[in-house]
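One chain of protein is taken out of this complex; the other chains stay put.
So, subunit A:
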Amino acid sequence: MKISAIWSAILLFVQLSCAITYEKVLQNVGKDGLLHINDKNFLKSLKNDDYSLIIFITAEDPRVGCTICHEFGPQYKAMAYQYMNNLRSEDPDTYNPISDSNDKARVIFAYSDFSDSRKYFEQLGLASVPRLFYYEPGKGPQLATFSDEYSFLVSENIENFQNWVAQNVPKLLAKNLKIAPPDQKPLFLLSIVLIVMTAIVLYNFRENVAKIAQNRYVWQILCFVLIILFISGHMYNEIRHTDSYKKDREGNIIYISPGHQNQFGAETQILTVVYGAITIALGLLLSYFPTVKDAKLKVVGTVISCIVVSILYTYIVEMYHIKSPGYPLHLFNVFAN
């Protein structure tokens, strides 16, 4: 009874005011627990009437090259998701501020990326990303005059951020924001469903599938591609979300990151091509040229393959020199030392 009374009161309130209430904004919040802000909606969406607003301003485009954004972004998203999950859960013990009398206690996590909100960024007068602002209830439309800002450390740690949120939002404890490991049961069920579905699909197309699966060349190429990807550092890019290249201060594009432990995406691309080319040249040397009947073609081909291999190898060594300047060996003046 009580809840329904509050409900109707809130609905009435919504109709009366043009500002956005918590109930209404919750409908705009995506499945990921974030309110996405962009150029089209920032004027409308930021009118927080009875709730606190926390907005994470970032630029995830690899061209911008913001490391902290990449480090912190997933954690912020995971946390917002957790918060919304807690809100929707029916467990009475979890924190639930919807009917709280203090406006500040309700909070919405918003998210804005540079790629689709340039105007908004201009209005804020931003010079750097990432930024994280807190707006008290009703202060959202003031844009540049936020209530509090979180200052990022060099190496970000999610607990600092949770404490900061807990400071600003009364009654919300840092532990309420603690990210729970993903529920494993749905994953398990999902994998069963997936297995059954793939089994059905495979059964329906069994002849074609069997043909492909029994083809040696398919597997050969697959293994080949995988190995070349792995040894040219693809997994590093996957895990670290590296940029494909960077620009230096003069605006020149740098494809090869200096530093033995760093790497840009472009390096992997270059190396896959180089390794692929070397492999082809070697493959010709090993399987094709020995069987060639035409003597001239044989000689020319062999010599050219050797030259190609040595040029590419020199290229790899020189590329390594950029990464590790202390490396003393060059392919073609080893005798000089």
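In this text, a contact is a pair of C-beta atoms (placed from the backbone, for glycine too) under 8 Å apart; a residue touches a chain by one contact, two chains touch by 3 or more; residues count from 1.
We adopt the following convention: contacts and distances are computed from a predicted model.
When the unshown chain is looked up in UniProt, the name that turns up among "Dolichol-phosphate mannosyltransferase subunit 3", "WGS project CCBQ000000000 data, contig 00102", "dolichyl-diphosphooligosaccharide--protein glycotransferase" or "U6 snRNA-associated Sm-like protein LSm8" is "dolichyl-diphosphooligosaccharide--protein glycotransferase". Residue A:Cys306 is the one among A:Ile253, A:Val273 or A:Cys306 that touches the chain missing from this view. Here the missing chain is touched by one residue of A:Leu143, A:Ile254 or A:Ile316, and it is A:Ile316.
Where subunit A meets the missing chain, the touching residues are 74-75, 78, 151-155, 157, 159-160, 163, 174, 179, 181, 184, 187-188, 192, 216, 219-220, 223-224, 226-228, 230-236, 238-240, 260-263, 267-268, 271, 274-275, 278-279, 282-283, 285-287, 289-290, 295-296, 298-299, 302-303, 306, 309-310, 312-313, 316, 320, 323-324, 327-329, 331, 334.
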